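Below is one structure; the comments refer to it alone.
For this view, one protein chain was removed and the others were kept in their places.
Chain naming follows the written order as A, B and C, and within any one chain the residues start at number 1.
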Amino acid sequence: MTLRIGIIGCGGIGQEHARRLHVQLPGARVVALQDLRRDTALAFNEQAGLRARVHERMEDLIASPEVDAVLVASWGPAHEAQVLACIDAGKPVFCEKPLATTADGARRIVEAEVAAGRRLVQVGFMRRFDAGYRLLKQTVTSGAIGAPLLAHCAHRNPAVPDSYVGDMGITDTFIHEIDTLRWLLDDDYANVQVREGRKTRHAHAGLHDPLMVTLQTRGGVLIDTEIFVACRFGYDIQCQIVGETGAASLPEPMSVTLREGGRQGGAILMDWKRRFIEAYDVELAAWLADTAAGQVSGPTAWDGYLASATAEACIRARRSGAIEPLETMARPALYDPR
Amino acid sequence: MTLRIGIIGCGGIGQEHARRLHVQLPGARVVALQDLRRDTALAFNEQAGLRARVHERMEDLIASPEVDAVLVASWGPAHEAQVLACIDAGKPVFCEKPLATTADGARRIVEAEVAAGRRLVQVGFMRRFDAGYRLLKQTVTSGAIGAPLLAHCAHRNPAVPDSYVGDMGITDTFIHEIDTLRWLLDDDYANVQVREGRKTRHAHAGLHDPLMVTLQTRGGVLIDTEIFVACRFGYDIQCQIVGETGAASLPEPMSVTLREGGRQGGAILMDWKRRFIEAYDVELAAWLADTAAGQVSGPTAWDGYLASATAEACIRARRSGAIEPLETMARPALYDPR
Amino acid sequence: MTLRIGIIGCGGIGQEHARRLHVQLPGARVVALQDLRRDTALAFNEQAGLRARVHERMEDLIASPEVDAVLVASWGPAHEAQVLACIDAGKPVFCEKPLATTADGARRIVEAEVAAGRRLVQVGFMRRFDAGYRLLKQTVTSGAIGAPLLAHCAHRNPAVPDSYVGDMGITDTFIHEIDTLRWLLDDDYANVQVREGRKTRHAHAGLHDPLMVTLQTRGGVLIDTEIFVACRFGYDIQCQIVGETGAASLPEPMSVTLREGGRQGGAILMDWKRRFIEAYDVELAAWLADTAAGQVSGPTAWDGYLASATAEACIRARRSGAIEPLETMARPALYDPR
Partner (left out) sequence: MTLRIGIIGCGGIGQEHARRLHVQLPGARVVALQDLRRDTALAFNEQAGLRARVHERMEDLIASPEVDAVLVASWGPAHEAQVLACIDAGKPVFCEKPLATTADGARRIVEAEVAAGRRLVQVGFMRRFDAGYRLLKQTVTSGAIGAPLLAHCAHRNPAVPDSYVGDMGITDTFIHEIDTLRWLLDDDYANVQVREGRKTRHAHAGLHDPLMVTLQTRGGVLIDTEIFVACRFGYDIQCQIVGETGAASLPEPMSVTLREGGRQGGAILMDWKRRFIEAYDVELAAWLADTAAGQVSGPTAWDGYLASATAEACIRARRSGAIEPLETMARPALYDPR
């Protein structure tokens, strides 16, 4: 059986996902495209040789009987309405981050899904599909380090564009740690705190960089994370979980050890796109398999909602300078662990 | 376009490749099977849900108009005749190691291919498709270590079955380094030497283990390799290239760094099957793409012949205790680098 | 010239220092001992073959014309009076941690030294003499990572005795990071915060373990430190300084890399005494050289005062749960950097 996919949003990430689904992975075809800028959709359709139908409106794509499932890769503010329309149509939907630009928006999606009575939404938190994070989770789950007590993380980027400002360190960058650590530790957050380190001279005027964010889980685990997006030296993702009897660290990406010019060591990736490129493949393959089986086992709308709510609490905490409690709606039974 | 593949040999590796081609990779279907033990082929066809035609004789599978290309995964002594039949039929063929059990047999395949006037054969040297070796080759080719002068390798297995005896350390184990180092260094071998180290008590009676093999290329590069197949501690593949200005080492497989019980470090794989499992995927995907394009860019029959000839020289050298020259036929123009 | 040393306090650390001074290092002789338990002093004198004079009272040892300089290794509460007596006598004194058990006590020592008009006191912060920390400081000072912005530290012990309770994680353990980071960053502290992680089941009833402490310097640098004294897996000291263009980590202690049983890696020390054993040698050699030259270039009474004041602020912060400012007396000119 081949899943017929409609893609909403034909920018960079939409194009990459389209190629993954259409060319690289078995079991899917991209049959429909939609983009606010119709020309973009038409040009991509032509250039990629998809022979997909290009719709004027996202509603038509979602409603089309030719489309079995939808992938949302439009810009963030459009996600909520598009995902709600998919739920309304009873169609499985893969939605890139963020699920919605506000926790309230994400809550509306959760409520719609609960009303629909089944999980239809997967959110694009690809780190859960990364081989390194999976090894780390296996190690933690195996009991090799005992019960987790602390986690130390870093999310470093060599540089960000001038359009990256304000709280984007939280909403665009730290959002990944928010979801990944919940999943790694199998625990929810109780409170959050944000502190500003000494600002690097390499951050532009509108950006305070680096930040230190501390999350505490309901179980008491403290998670500190360095967010440093103008670090210059590489795209460098670190995560160490400290447990009662040991500590386990996220594997470094594979690299050649070079001995040269009085130094020995390996490369740090400079380009974030390469860091999780294989995780995207695994993520979409898993989504295809789940969708074919009529289920969602990846990150759900509930995960998307909690990520948004946590990010909003972090922004509040940044303003207040205090440890802010995280208050969220009660988890609907639809999202009980299976 | 979907390539229709016939598989000869339905044992372990044949079944794995069949699943890769049929399920995992886009662009291919397994339409025909053949095995000396017909029941094996029938049972696998059923169990894997392939709906392939099961042929009595390999000749019929090869001749079948339903079959676009052939994958040979039978036992070694059968390879030569099967590959020659594919060449005769003008069909692209992927042949697992060894291409033939003797250098003479491999030479006959080379000559048949030369007579046919085009490359049809790819040999299953999967390391050329391993991400780590590819990074290492990139590093060497980039000039980061200057011209290569030496290489130090190790090929370690935790244990081997009692059926692994005599010169299998050369023919079944070292054969991988023989091909990989030629490719890494882009150089041919001039001579070989084999020395026996102190025998481990963990090797059974019919096996001298470990061995140290030294290859020297025509360009003068010395390559020493430890072959240690009852090393107990892991499946451990090492390769360091030393050049005029630096040294580069094969990346270790990704692993979680664990701090526990007074020790810190990572895992060494114990199971060789997991070490190159992704390389097999890349290898077959590349073969499919090449076959669809009517070309062979992976390891050729010529590479298979040189590997066999080198292994035979190593066996001679082991008997003589001396440095043995490697004498091979001249390279036909068909195999000139492209 | 040979310095004649009097030692106050003949317990474990006093005995070790006595052997260092008398046997291992050139330039010193231990000529006088004093201990609250006179028998201890007598027995040690005998057993170590020192032929030192054993004094009843610390005042007599300090006043003795045979004693050029004093080493204080008694229990903490006695330090203040003993160091003040040395200053009063105009004798150079090396005082083990803590300089005094309160910031007020340490301040009185500072004031006495200022009144005396010259530096006489060195405090036993031995990490400043550790080869690894010195390499790290060199790296930071060299500009290799740009201006420091953040630091991440861990101070882990496999286990602590039942007598280790309450705030000793701050006063006995974290006190080292307090001094070392000021020295590494060449900056003073502005505020402190303490958070309690999820408590390990391996900590006894009277101890909350682990803690996360955050110091912020006046320059804005945030320093987070994990204090985990029942971590089970080793005596593990970590320190990474993150700067505007790079990050530098404290070297791991030297260890053999072992490949064995499916794992590769090195040892983590289990015994804290071995971690800085060479630093103690360097520390006392430097103190002897300085004392012979009539100067103090190691950690001063001022450093001891700031460490105590910072530790007290940490204890306040632990109680309040808030970020507490660090308020200290103004630095007397005597302690201006030279």
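Throughout what follows, a contact is a pair of C-beta atoms (placed from the backbone, for glycine too) under 8 Å apart; a residue touches a chain by one contact, two chains touch by 3 or more.
Just so it is clear, the model here is predicted, and its values are computed rather than measured.
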item	value
Contact with the hidden chain (one of C:A63, C:A78, C:L258 or C:A322)	C:L258
Touching the absent chain when the full complex is considered, from A:T2, A:Q138 or A:Q264	A:Q264
Which of B:W183, B:F233 or B:W272 contacts the chain that the document leaves out	B:F233
Subunit A, residues in touch with the chain not shown (by the definition above)	158, 232-234, 236, 252, 257-270
For subunit C, residues in touch with the removed chain	23-26, 131-132, 135-136, 139, 144-145, 245-261, 266
Chain not shown, touching residues in subunit B	146-150, 152, 195-202, 210, 212, 214, 216-217, 219-222, 224, 226, 228, 231-233, 242, 244-247, 321, 323
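Definition applied: only the chains that are shown with their structure count from here on.
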item	value
Same-residue or different-residue interface between subunit A and subunit B, half as cut-off	same
Identity of the most central chain, Cα criterion	A
Dominant interface by contact count, named by its two chains	A-C
Separation of mean Cα positions, subunit C and subunit B [Å, integer]	59
Averaged-CA centre spacing for the pair subunit C and subunit A, given as whole angstrom	45
Distance from the mean Cα position of subunit B to that of subunit A, given in whole angstrom	39
Residue list for subunit B, restricted to those that touch at least two other chains	252, 257-261, 266
